[in-house]
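For this depiction, one protein chain was excluded, whereas all remaining protein chains were kept in their positions.
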Amino acid sequence: MSYPWTLDPDRCFSPLLSQSSLARSLYEEVKDLPLICPHGHVPPSLLSNPNASLGSPAELFVIPDHYIFRMLYSQGIKLESLGVPSQDGTNVETNGRKIWQLFAENFYLFRATPTGLWIKDELINVFGISEKLTGESAQRIYDQLESKLAQPEYSPRALFKRFNIEVLSTTDAAHDTLSEHASMRKEGMTSVRPTFRPDAVVNLDAPKWRKNIDTLADVSRLEIRDYKSFIGALEQRRSFFKELGATATDHAALAADTQTLSNTEAESMFSRALAGNANASDAPRFTAHMLSEMARMSTEDGLVMQLHVGSRRNHNAKVFKTFGLDKGADIPVATEWTRALEPLLNHYGNDDRFKLILFTLDETTYSRELAPLAGHYPALRLGPPWWFFDSVKGMERYFDAVVETAGIYNLAGFNDDTRAFASIPSRHDVWRRVSCNWLAAETLKGFIDEEDASEMAYDLAYGLAKKAYNL
Amino acid sequence: MSYPWTLDPDRCFSPLLSQSSLARSLYEEVKDLPLICPHGHVPPSLLSNPNASLGSPAELFVIPDHYIFRMLYSQGIKLESLGVPSQDGTNVETNGRKIWQLFAENFYLFRATPTGLWIKDELINVFGISEKLTGESAQRIYDQLESKLAQPEYSPRALFKRFNIEVLSTTDAAHDTLSEHASMRKEGMTSVRPTFRPDAVVNLDAPKWRKNIDTLADVSRLEIRDYKSFIGALEQRRSFFKELGATATDHAALAADTQTLSNTEAESMFSRALAGNANASDAPRFTAHMLSEMARMSTEDGLVMQLHVGSRRNHNAKVFKTFGLDKGADIPVATEWTRALEPLLNHYGNDDRFKLILFTLDETTYSRELAPLAGHYPALRLGPPWWFFDSVKGMERYFDAVVETAGIYNLAGFNDDTRAFASIPSRHDVWRRVSCNWLAAETLKGFIDEEDASEMAYDLAYGLAKKAYNL
Partner (left out) sequence: MSYPWTLDPDRCFSPLLSQSSLARSLYEEVKDLPLICPHGHVPPSLLSNPNASLGSPAELFVIPDHYIFRMLYSQGIKLESLGVPSQDGTNVETNGRKIWQLFAENFYLFRATPTGLWIKDELINVFGISEKLTGESAQRIYDQLESKLAQPEYSPRALFKRFNIEVLSTTDAAHDTLSEHASMRKEGMTSVRPTFRPDAVVNLDAPKWRKNIDTLADVSRLEIRDYKSFIGALEQRRSFFKELGATATDHAALAADTQTLSNTEAESMFSRALAGNANASDAPRFTAHMLSEMARMSTEDGLVMQLHVGSRRNHNAKVFKTFGLDKGADIPVATEWTRALEPLLNHYGNDDRFKLILFTLDETTYSRELAPLAGHYPALRLGPPWWFFDSVKGMERYFDAVVETAGIYNLAGFNDDTRAFASIPSRHDVWRRVSCNWLAAETLKGFIDEEDASEMAYDLAYGLAKKAYNL
């Protein structure tokens, strides 16, 4: 038996009619604006290769998506049975239909979650599915998806156009060759841009750090024998990324600590690491120093700096050993920003050549630290709610917590931060809906007028992201 | 002059009609489901003794209830005048009518608090009171209550039936003889179950720890001369609790820290404590170790583990000295879960024989740490809002903060956690109302459909608690 499946045209809006009606009229003005995607994790090969495909339904929706399989895992479903590739030779399910069946039977777990909302939107709006995903309907829906995915209209490049993406930035290691980006540039495909992410060479305790340094030396064609040449190689790579269209860098750290070491100290720390003798305290201190150093480079080359703080990665040792990174076991920790950023901001926070966009996994810092900081320092902008908070209620809490202190003009708009290419429109749609609903309430409560609301809706949907990332 | 007193049939629902009407229809489906009470502090003697009584109105509502007297105390009313028993010979009021009068005159202090709502519900629905509780009406209401309380229909056992309690778990010290539970079992009264709570023997700095160890040895009939025999005694008690119906254990700690000590280290720490020579750092480290050890036992005997973290007990030294424990002076502190639970979860978090239910007094950890943890580890479930947060807004914040990340199927449903037997229905009623109201909003905003909402209402009211506690 099949249940019809439709999307509420007023989803994410308040059930109060006066509010939803104003929200809808604001939303009508912005829903078709091009998508600005200045930060995300779409593999560039998906777009550089004109013949790339999104794969099977299981490969598209389940196997690579840690939002999906972590929830199933939390209810006792083995990652092996979901086809998640193992690193240690453990056998995993390879039958896409079985994987899909298991997913569909447990899709009820995503009730009232953003993942549930995105998947439903994607299935209906991108793939034209019209019955509810359950164990019973699973194989019929699989058939439909499989047939759609085989059509040229469902190639990544065709969807890129259909999604109306104006610009999409990928995230690329500092030691990446950017060969896909180079080939897209050659084709004139300038709407896809790289982003410089040096974590793997900057964090002394990154897995395979030493090997990454060697790769960095190779791709930069510079010998890295000391701190000075390391800095030289990074500057060379930043310049190369810029040539291929990059406008931003991205940095992840467990803590927001920043500091400026003396050259001597940085040099001896780096030498210890090169020799494999780093002290226990070297890694966090060197990361803190390199964040300041990256800010320095940004003032010079104009790349916008992004900083993502607060994820304790690979919390589950057993899952990490068997399946590796990014398996839904990254857990946030409390973050301190006020004292941590003081050294960096005192050097560069007043510099009008510098822009730093902050992302947090600690919502308590929105109103306590981030909005007051962004409401003062010219260099700062606040990124949208990140990861677990890229959700309807996460966005509502974000607006409620930051705007009264920082206004909206210190925000960096939205980014989808996703690997799941086909989910991009649904993620932006949630942001646009929630923004408009929030602005409708602000209007009805007498805080802004309709002219303000209309301009703010445009900026939140489109203008702020372009401006924040110099796009 | 008497003010009529009635309960709004739509209390706790949104004032928006479309929402309250859907909430009401969901509530109609679940309001009469039996009550599952898997965690609480009702004294077992109240139910084991067929002749037990709830006492006088002052004994029922004021004298034992720290929710009540802490608020009166905060406004300068002496605990002595409320009849709270002293430990040091201080004279306290014994006239129940005077105590009741003082309470009634100050009942306005509970405006807009959950305590105020529970008391009102209890007075109206359990005792049939129909005029507002004020200084003026106090003695008339006392008369009515006194007469009701003398009737057999108001005995605890009669109310247990009337309240439609399917199962009620008490909380019992590891060194308790469980004589009341044994006698109820004998009678065939299996709806009342014990819960194994070893804090008083596991926390080396618990008051009277040494004496408790002796009692533990007595009741287990095992000599406790070292760590190994201590562990043996605990295992023996767990097995005894299971025989008498226990399905769970309960643990309280100031911090969530867990770790696994070597046997040698645990042994020498325990020996020091037995000899009265524990170091300052021994108690928290031993507690952290014993939490891991209790998780180990749970994987083996299947008892569900509960962990309540974050209460700084007996903050007010003067009140503690005169009146003892549980006098409304326990104050929460910030809690860290992500790093603290990592050792325990890395041992047992992936074990499908293990279930751990977490309770926090730090709401900031709902979305930042607890929901991401519960949305990944198969062993974890989140307990409902605890203590100060067992309230309408506390529940709303909880749903808003945890469900988007963890879904509802990683929640442990509701428990009332109360000593106040007669307040049990009103507490469950608030949870059921708030759940249904929340689900109504989710439905009207297009996140779930009515079929989802109906199933979720059932699970939140009944199914999840049964499942989480293996009942």
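Each chain gets a letter, A and B, in the order it is written, and its residues are counted from 1.
Just so it is clear, contacts are C-beta pairs under 8 Å (C-beta built on N, C-alpha and C of every residue); 3 or more make two chains touch, one makes a residue touch a chain.
Quick caveat, the model's predicted, so the values are computed rather than measured.
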Quiz item: Which one, A:Glu93, A:Glu235, A:Asp326 or A:Glu342, makes contact with the chain that was left out?
Solution: A:Glu342
Quiz item: In the complete assembly, which of A:Arg97, A:His376 or A:Arg419 touches the absent chain?
Solution: A:His376
Quiz prompt | Given B:Ser391, B:Ser423 or B:Thr443, the one touching the chain that is not displayed | solution = B:Ser391
Self-check item: Missing-partner contacts on chain B, residue numbers
Solution: 3, 7-8, 10-16, 70-71, 73-76, 108-114, 116-117, 312, 315-319, 328-334, 361-364, 388-389, 391-394, 397
Quiz item: Which parts of chain A are in contact with the chain that was left out?
Solution: 16, 18-19, 334, 336, 338-339, 342, 345-346, 349-350, 352, 364, 367-369, 371-378, 380, 400-401, 403-410, 441-442, 444-448, 451-452, 455-456
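As a convention for this text, only the chains that are shown with their structure count from here on.
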Self-check item: Length of the line joining the C-alpha centres of chain A and chain B, rounded to whole Å
Solution: 40
